[in-house]
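Of the protein chains in this complex, one is absent; all others appear in place.
Right, subunit A next:
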Amino acid sequence: MGEQQDPSADEVGCKLISLNIEFSGGLEMLFSNQRSHRIQIPVKDSSEQPANVGFLVRHLCENLMKDKRKDLFVLEDRIRPGILVLINDADWELEGEEEYLIQDGDTILFVSTLHGG
């Protein structure tokens, strides 16, 4: 499954990187109720820039998210307030946020902050 080639990426002769996408705190409900996804994305975005987290978020919205309520994940083209992004279990702020360049095998975790108690 994880090794599957994305034909559209192949056409443009683009290499793919594999990564683990995880959701927590209820966000998984927006992604087919599945907490963990293994996906592949092109190494470079449409303007030939190396794939960063900003590109990944757009990719997830367009390809992985079946739920139509995009505004529960992204607001004004940014991750909505209340969602933390962790790159290999470290706060994305430590890694450069949207500018972080994705490496093969990375685990990106999106956590919706809980408030109940």
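Note that in this section a residue touches a chain if its C-beta (ideal position, glycine included) is under 8 Å from a C-beta of that chain, and two chains touch if they have at least 3 such contacts; residues count from 1.
The working rule: contacts and distances are computed from a predicted model.
Colleague: Any idea which of "Large ribosomal subunit protein bL35m", "U6 snRNA-associated Sm-like protein LSm4", "Exosome complex component RRP4" or "Adenylyltransferase and sulfurtransferase uba4" UniProt assigns to the chain that's been left out?
Modeller: "Adenylyltransferase and sulfurtransferase uba4"
Colleague: For the chain left off this view, which of A:Lys15, A:Arg38 or A:Arg80 is in contact with it?
Modeller: In the full complex, the listed residue that touches the missing chain is A:Arg80.
Colleague: Where does subunit A touch the missing chain, residue by residue?
Modeller: Interface residues of subunit A facing the absent chain: 24-26, 35-36, 67-69, 71-72, 75, 80-84, 86, 89-91, 93-94, 109, 111-117.
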